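All protein chains of the complex are present and in place, except for one that has been dropped.
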Amino acid sequence: MLQDILVTGLVNGGVYALLAIGFSLIFGVARIVNIAHTAFYMLAAYCFYSLLVKAGLGFAVSGIVSVAAVTLFSVLCYRLVIEPVREHESAVLIATIALALVFQELMLFSFGGHYLGIPSTLDGVVNLAGVSVPYQRLLILVVAALMLVATWALLYRTRLGLAIRATANDIEVASLMGMNVDRVAMATVAISVALAAIAGVVVAPVLVVDPFMWLSPLVTMLAIVVLGGLGSLKGSLIGALVIGYVEAITVFALPSGAFLKGAVALSIMVLVLLVRPEGLYGVVFEEER
Amino acid sequence: MMRSFLMAVALAAASTAQAQGTIKFAILGPMAFVQGENHWAGAEMARDEINKAGGIAVGGKKMQVELIRADTNEVQSVPDATNATERVISRDKADFLIGGFRSEAVLAMQEIAMDSKKIFLGAGAADARLGENVEKNYDRYKYWFRVTPTKSPDLFRSLVAILGSIGDQMRQALKKEQPAVAIVAEKTAWTEPIMKALQATLPKMKMEVVGTWQPSAVATDVTAELSAIERAGADIVFTVISGPVGISLGRQMGERNMKAVAFGINVEAQKDEFWAATAGKGNFVSTLDTYSEVEITPKTVPFVRAFKERYKKAPTYTAATYDAIMMLKAAIEQAGTTDADKLVPVLEKMEHVGTAAVASWDKRHDLIWAVGKTAGIGVQWQDGKKVPFWPPEVKGMQPFKMPAR
Partner (left out) sequence: MYWLRRGWAELKNEVFVLPSRTAVLAWALALLVLPYVYGDPYVLRIVTLTCLFAIFAASWDLLAGYTGQVNFGHALFFGAGAYASALVSLNFGVTPWVTVWIGALVATAFGVVVGYLCQRLRGSYLSLATLAFPLIALGLLFAFPDFSGGELGVSGLRRLATTVTANYYVAVLAMLAVVFGLWLIADSKFGLVLHAIRDDEVAARASGINTPRYKLAVFAVSAFAAGLAGALFAHYIRVAGPSTLETALSFQVVIWGIFGGAATIYGPVAAVFILYPLTEWLANFRAIGELRLLIFAVIVLLVLLFMPRGLSPWVRDRIETACPRCKQRNRAWRSACRLCGAPLENRGRSAISEKLKSP
């Protein structure tokens, strides 16, 4: 049973980490609480489905095209909808909610409320310490790890990363130092949504694709990000693992309470916040102190 | 504000110009979802069939059938569903209401229909309380009848009957006295009585219960549950599921090459889309079902064939709106009126041979359960096809299969 918990928690934590890190990044840099984050994840899943199942393109082509298309689309959405109201925090908030609703309804209209399935990229199972784990889940874990490393490298080893970190630290000083803050924010949006889209493409084959698939990961993701501390990448990673394990332990310890796993995870988040209001690794922002 | 209302009123009145000599059936369902699609498709088939044959004879006059399509949006919003119900009654002047799916919404819709004394034939919600209302307060709720599905205790009787035959097959194949059963029931109120009864009944059927797992109805990931079930060594995974978790379960069992076979209620597995939704991983998943190309009644096979030809897929249980309209037609012609109070006693005494079942009513206006009449059928997914296997005495059944060990 212990090995079951260890493996299941790790795999689920990996998926959550992919989503949470993108969300955290965009909040840290641009202070945008992007409710539509998981809606982009859903769009990527639908896009992948259309290309792979309907158009019959290969896994690689469909995957790359979906991620690229959704990322470009997100930049467009940012320019058209978010940027004009950036000054008004509350307007940004409902703009992202409205965007998510638009995506949901568009998908509902064009695909119906049907549950769609995407074939696995890799078939088969492997036996890890007595637990059978499908290859697809291992793929998710590997992709999640790769993306985390890539994001880290981007932030700490490139000039763009430096600019992003500087903007996250102090937007005014960054602007005074000659950085194009708007451009940086846009780049961050692109990176963040690309992470969500990659998550959509690799995770969709183990889930069902439907127009409401953005809601439940949204809540889990928000719990993770708040638990780990808004804007902290390390926090998001650790938060994702914590929630992944909490859910796995709930199911194993309390089989007839498996439906409570979401509620238990959220309660853990509330508990952490009671002790540390800024989350585990949260940054206390100047204006919010 | 007022103006937009008045405009709404004017436009709505214009759009539903009164057609003379028609009987209006409002079809209430979540139209963006499979349930609503089937509500509507079943009703369309009935309308076209009746109108082609000249209509419904009411006291020597032939009346045409007019359908009103009402999207209740009940999956997303309960108040929307109640508004739609009020709209078809007071705005569209519907004569009869048919449909409904989500029990929480249908309970609210039932109240509105009863307020205005409209006959409401339920075709989707399984909650026993809808029928209990009729028994408790007959004068108010007598206008409610449930065409499909049968109420939960009867679903349980069908399930046990099928499980018995699967269990026998298992004992022979595995040379095992007591097949191990893992119960996976979504955590909802309607599964509760079925689950309790099951835990009491299975030991009597010489089956061992190795555990009960209760994921949420909308869970997308049951890998943790499945690895626990595998560890418990289950031979049968007994499902009591109406939500999309049924797809995740089927798919993830297939992905893990589990040796256990899933049977029970799995509403998603009743749909033609199930095979694609599991990406072909849902082999051997079996469920209680309503429609298949087998002779439950003489009308079943022609109906299913015609439906498949017209809509390019097989009907699910909510397509019993067809039966609902046909039933009303028979009742109206017998009573010679569309008056609700006069129709209720006629409906109560009727035995209607429909496409899904041979229907007759108990005092809760629920279907009376009988194998081969209203008990439904057992179906299993075998290599991309949904194959009927129970009850064996009905023509057209095929054997139940198990994964290779």
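To keep things simple, chains are lettered A and B as they appear, and every chain counts its residues starting from 1.
By our rule, a residue touches a chain if its C-beta (ideal position, glycine included) is under 8 Å from a C-beta of that chain, and two chains touch if they have at least 3 such contacts.
Remember, predicted model here, so these are calculated numbers, not experimental data.
Chemist: Who touches the missing chain here, A:Ile64, A:Leu101, A:Leu160 or A:Ile249?
Modeler: Of the candidates A:Ile64, A:Leu101, A:Leu160 or A:Ile249, A:Leu101 is in touch with the missing chain.
Chemist: Which residue, A:Met213, A:Leu230, A:Ala248 or A:Leu280, contacts the hidden chain when the whole complex is considered?
Modeler: Checking each option in A:Met213, A:Leu230, A:Ala248 or A:Leu280, the one touching the absent chain turns out to be A:Leu230.
Chemist: If the missing chain were put back, which residues of chain B would it touch?
Modeler: Touching the missing chain: residues 1-2, 4-6, 8-9, 11-12, 15, 31-32, 69, 71, 73, 76-80, 82-84, 86-87, 89-91, 103-104, 107-108, 111, 127, 129, 133, 187-190, 192, 216-217.
Chemist: Just the residue numbers, please: which parts of chain A touch the chain that's not shown?
Modeler: 27, 33, 35, 81, 84-85, 87-88, 90-91, 93-95, 97-99, 101-102, 104-106, 109, 215, 219, 222-223, 225-226, 230, 257, 259-260, 262-264, 266-267, 269-270, 273-274, 277-279, 282, 288-289
Just so we're on the same page, only the chains that are shown with their structure count from here on.
Chemist: Could you put a whole-Å number on the gap between the CA centroids of chain A and chain B?
Modeler: Roughly 37 Å separates the two chain centres.
Chemist: Can you name the residues of chain A that touch chain B in the complex?
Modeler: Touching chain B: residues 1, 4, 7-8, 11-12, 53, 108-109, 112-120, 125, 131-132, 134, 136-137, 205-208, 210, 213, 216, 247-248, 251-252, 255-259, 261-262 of chain A.
Chemist: Which residues, counting only chain B, touch chain A once they are in their complex?
Modeler: Within the complex, chain B touches chain A at residues 30, 32-34, 37, 75, 186-187, 211-221, 223-225, 227-228, 230-231, 244, 247-248, 251-252, 255-257, 268, 273, 276-281.
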